[in-house]
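What you see is the complex with one protein chain gone and the rest in place.
Chain naming follows the written order as A, B, C, D and E, and within any one chain the residues start at number 1.
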Amino acid sequence: MRANLKTSVQTFMGCRAEYEESEIALFGAPFDSTTSYRPGARFASSAIRAESIGIETYSPYQMADLENLKIFDAGDLELPFGNAGKALDTIEAFCGKVQDDDKMPVMIGGEHLLTFGAVRAAAGRHPDLRVMHFDAHADLRRDYMGESLSHATVMRRVWDLLGDGRIFQFGIRSGTKDEFDWAASHVRTELFTVRGIDSCAEAACSYPVYISVDLDVIDPSEFPGTGTPEAGGVSFKDLLDALLCLRGLNVVGFDICELSPHYDVSGISTALACKILREMLIAYH
Amino acid sequence: MRANLKTSVQTFMGCRAEYEESEIALFGAPFDSTTSYRPGARFASSAIRAESIGIETYSPYQMADLENLKIFDAGDLELPFGNAGKALDTIEAFCGKVQDDDKMPVMIGGEHLLTFGAVRAAAGRHPDLRVMHFDAHADLRRDYMGESLSHATVMRRVWDLLGDGRIFQFGIRSGTKDEFDWAASHVRTELFTVRGIDSCAEAACSYPVYISVDLDVIDPSEFPGTGTPEAGGVSFKDLLDALLCLRGLNVVGFDICELSPHYDVSGISTALACKILREMLIAYH
Amino acid sequence: MRANLKTSVQTFMGCRAEYEESEIALFGAPFDSTTSYRPGARFASSAIRAESIGIETYSPYQMADLENLKIFDAGDLELPFGNAGKALDTIEAFCGKVQDDDKMPVMIGGEHLLTFGAVRAAAGRHPDLRVMHFDAHADLRRDYMGESLSHATVMRRVWDLLGDGRIFQFGIRSGTKDEFDWAASHVRTELFTVRGIDSCAEAACSYPVYISVDLDVIDPSEFPGTGTPEAGGVSFKDLLDALLCLRGLNVVGFDICELSPHYDVSGISTALACKILREMLIAYH
Amino acid sequence: MRANLKTSVQTFMGCRAEYEESEIALFGAPFDSTTSYRPGARFASSAIRAESIGIETYSPYQMADLENLKIFDAGDLELPFGNAGKALDTIEAFCGKVQDDDKMPVMIGGEHLLTFGAVRAAAGRHPDLRVMHFDAHADLRRDYMGESLSHATVMRRVWDLLGDGRIFQFGIRSGTKDEFDWAASHVRTELFTVRGIDSCAEAACSYPVYISVDLDVIDPSEFPGTGTPEAGGVSFKDLLDALLCLRGLNVVGFDICELSPHYDVSGISTALACKILREMLIAYH
Amino acid sequence: MRANLKTSVQTFMGCRAEYEESEIALFGAPFDSTTSYRPGARFASSAIRAESIGIETYSPYQMADLENLKIFDAGDLELPFGNAGKALDTIEAFCGKVQDDDKMPVMIGGEHLLTFGAVRAAAGRHPDLRVMHFDAHADLRRDYMGESLSHATVMRRVWDLLGDGRIFQFGIRSGTKDEFDWAASHVRTELFTVRGIDSCAEAACSYPVYISVDLDVIDPSEFPGTGTPEAGGVSFKDLLDALLCLRGLNVVGFDICELSPHYDVSGISTALACKILREMLIAYH
Partner (left out) sequence: MRANLKTSVQTFMGCRAEYEESEIALFGAPFDSTTSYRPGARFASSAIRAESIGIETYSPYQMADLENLKIFDAGDLELPFGNAGKALDTIEAFCGKVQDDDKMPVMIGGEHLLTFGAVRAAAGRHPDLRVMHFDAHADLRRDYMGESLSHATVMRRVWDLLGDGRIFQFGIRSGTKDEFDWAASHVRTELFTVRGIDSCAEAACSYPVYISVDLDVIDPSEFPGTGTPEAGGVSFKDLLDALLCLRGLNVVGFDICELSPHYDVSGISTALACKILREMLIAYH
């Protein structure tokens, strides 16, 4: 019987290592206060843990099993709703501690702005960091309704930190004219698809890399459970192939963001997110 | 044909007055960034306007018709997600302008924190203001996760402004021990029901009154579409009777808050909110 | 703040022109009385307007912005439920007036029968009209359960008006044997896909063209919110490519039909419809 | 095993009599074309039959079992969507045939307009007919958007047939001022509740009686699955008590209408409708 | 920050004691294989834990706080789907161990059959056990479709164990004629309501008592998330009052069963279950 007389733990499937022995520290970041359209990404980490029991720990794509890795699931960070600055500080602190202990932090967002906290921690330790960014939205606004910290500005904030030529975007299919114009001279943006992932992987192969997956990069047919669904996305298979392309890189952290499970009664979005997370954990450990 | 060659307008049913001629200015406040559990109240005003075409403008309870009133529907305020302070300022400014033009502002929230903005405008013009507060939750915390501006602190902030004996709470059935202890000596709190509304109406009859209805005061069976449903609430009929009890008072503003329409696929919550709004508009105009 | 002291307007995103200055008059047609299976298309125009705020006005597909066009959103026509004849007359009258004023009418249905009203207006002014018809269903029955005006007969009624060789169908994957047999000698029907769109565009290039998109032509995975979902449809990308193929034509009117938003809790169908409408408005203005 | 080598039948639970031997002929009427707000009542009869297997045939309220009655379930009438006149004719013909064969017709609507067809059949055979009408809406408009046959006019059409003092309404809580004014001198209308059912039963005790239950008379909390939910309704228990009050009368036909099952994902509305139908069948057989 | 470097734990709110120090051992029993209508109760314990963060640990009904109790949350038992016998054995073993350690076992079902496992453990240690049973259904069949172990037979199996006069039923409103007839001479059955709870509490006051709450005893309006909703149930307030009536008794174990969270998209059923569990834990600890 699984219930026991020690302590009850609900973790992402197969993630049962203690912190000390672990290579990877997985954590949830339940925060979505700057979401401009449909919120709910705050429930992603809880849903992903609960639903992960419905899928296998073994990957037939990589012929490897999650259970063979040393992953610690730290549960959820406590983040103050309505205070984006403090939320980012908390995430940066946690990721920093994990990295200082020679482990890789892996975040289950939350809204996409949170990536900025994790990237700050990574960039602080790896000044030559590159960021691989999968998303339907460019997220490159200078500000959004007057706010500089917003899910719609996050990659611009990352650029403030890293500068030109460090950000590689894939699957982008939504933005303002200004964003696309600005992008042309500051970041590498692949419209609509994940084409060119190979050459980007090559370009980044001698640098530390952070990978951020806004799950709405996937077509809404496969991933309806998100706040701002954008038709015309990439498929699970395309995204998985692209992510596996990055396997050889020096990945120092990654995240998946913007699952909003309540918008998908069927649960297929959460199940897909579980598989993406499983594959990324196996690929980059 | 309703489509026309002038301008397309979607207002709350029957609210077709121009601003200048109006007695009441209705507005939406789509903001829910500090919501700690299930967000979505940002969609309330849009849902209420769209669904209001499903009910009648005539009230058999008060034998009066909304179409006979002069109500201007101003649409929604533009509020910055994630910035509670600025959102409150915007609401206060709008309500103040409306009151200075000798009209009554009526707000469709939004999360309950927004009431603080509307009350600030009212208290600025009516220093002896009383507040009638219908809610499942006491909302009396000094702060919430370190934040002083939160949906869980709103009535405490109102108290900061108005002081002891000015706030009358009804239907309260959730809070911390500290909140209930504090309430005992600072506000009048009716647990679980709307009993005592008559004596409170009497106590407030010579003062200007603001009425705030957090719709989760209603039992979740009748109003499932809200972020933190609390079993054991009051019925629509009880709430309506209580609200009609306040008819003779000098009401200088009111709001309905915390409808989160996406959580109620059946739509009964939005339909109920429409009726409450219709009855309040008729009762207090 | 968006709420204002003039007039509250909810239009399709970016459509803020006055009628007089406009090139395009957009209108909703909330009617679905002859729907034989799952009704609900009457809510499409309202849902599309409300949800359009979740997407951008800029198209990265055509590198153009909806905000630069002169589009008037006339709101919804008032159509009598249960009286198809009168509904069609109302639509024909409105579209006729718009065309006589040298503007292009664009309809958000509603059930597909309504296309007949819009085509009558166009054919009255353009006797050599061609119709491009995207749909899962042939809609070519002579009558349906004894009724000649039905969503299942609409293209047959259009044929009554225009005659052989004028109707080009794409994506068709459902019909009776009789419909397919009849189609063979009267219309051009492309089964399952949008292949051959180029040659059809060429064939129609010297004629006025009406484009009717029954959105159920799209695969139900991408567009679940419709009354009679038919597996095996075309993708958003395929449909968009086909629609952009028609850009050079002399388009005198178009519609999108059969979004039934309540059947899609996730909202991806409405979001997709918004994008198709944005792209068509930009492409054919 | 229930599957068998004769013929598969899905009827309302326990209704297994052949037509010839039956006392009651139950039939479905899947039509909702004049519904002005949210359609879907066309699915009621199918849902009620399918879900009836979830409840018992025995009534602890009346201590009797449905299985002991002789009820024939005729399945659904085939009604032409969009043609209200023909739908009513079909219903009248079917009910007439049943009554001529000395059986009681029982209709599962469908929208409420359909009651007019069943009442025409009953009134043709019983000129002194009385009608007991349970509803949230008065349904007494002379016409609705120019149409005389509409769900919003049905009781006015019944009055055209029967005249003053023959219609007894209960639970009414929605209508225009005109409807309420007209009602005062032509029908007996009990607002909000079922009070006075006893005296009405007494007044009708020497006449043939038709009972029409628009299920939206029940509070939306207990019955969310309907097109136009109206807060402040009667409870299941109140309605059941009222219906059992009518047990001694000479009931010549009855119906339940306006279940729209798709709007209630939880299924409680359909389950409730099954119980009301069970109780009415037992009470009036 | 709640995420930590020791171990991530998701328990029912406020239940953070270690097993050794605890007075109560709470556990989940995810099993619903014999459910005859709509399954899904297997997800109850997981949903209750996750949603419990949305409500307070403090009870204004009993003026006490859950956090002051010593409760260990053991997580979920591992139960084999499709094997009812083994599932019951596992539950009996766990409850027995807990009782032998002088703690009270508290079960979150699962389907109602599971109560039999918990009662077997209690009866083995307390031969004069009484059972208080709240339910919409009598659950007194000798067998169901040939199976003796079924959710529809559970109280008959309990009777096999305890004999006449030991079972007190409340709220019952569904069953076969045979069940009601049999009940009359073997158990005490209160139809429809919780009336008589006082006298039953008195009758049981000198015996050990097990309390089983099939949550479908509550009206489906307040608790739609269950497999076989039965209209005409008791209210949350009535049930809570009845449960608080039993406070003085020698309660040796209790359970709540038949929450099927997926059938209630709004989440009000799970939230209500959390409150009932909070109140029972405080009342009987």
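Heads up, the rule we're going with is that a contact is a pair of C-beta atoms (placed from the backbone, for glycine too) under 8 Å apart; a residue touches a chain by one contact, two chains touch by 3 or more.
For clarity, every value in this text was computed on a predicted model and none was experimentally measured.
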- Visible contact partners (per top-of-document touch definition) of the missing chain: A, C, D, E
- Note on the structure: Out of E:Thr11, E:Ser33, E:Gln99 or E:Thr189, the sole contact with the unshown chain comes from E:Ser33
- Query: Out of E:Lys97, E:Arg125 or E:His262, which touches the unshown chain?
  - Reply: E:His262
- Item | Residue among A:Glu111, A:Glu179, A:Asp219 or A:Asp255 touching the omitted chain | A:Asp219
- Residue in contact with the excluded chain [from D:Glu56, D:Asp73 or D:Glu111]: D:Asp73
- In chain C, positions touching the absent partner: 37-38, 172-177, 180, 191-192, 219-222, 224-225, 228-232, 263-265
- Item | On chain E, residues whose C-beta touches the chain left out of the figure | 32-36, 38-40, 42-43, 78, 80-84, 86, 145-147, 149-150, 262-263
- Note on the structure: Residue list for chain A contacting the dropped chain reads 53-56, 58, 60, 65, 219, 221-222, 236-237, 240, 265-268, 271-272, 275
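Here is the rule we use: only the chains that are shown with their structure count from here on.
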- Query: In this assembly, which chains make contact with chain C and also with chain E?
  - Reply: A, B, D
- Reference interface B-C: repeating pair among A-E, B-D or A-B with over half of contacts shared: A-E
- Message: When contacts are scored as defined above, which chain pair ends up with more C-beta pairs, A-E or B-E?
- Response: A-E
- Contacts with two or more other chains, residues of chain E listed in rising order: 219, 221-222, 265
- Give every touching pair of chains, nothing left out. A-B, A-C, A-E, B-C, B-D, B-E, C-D, D-E
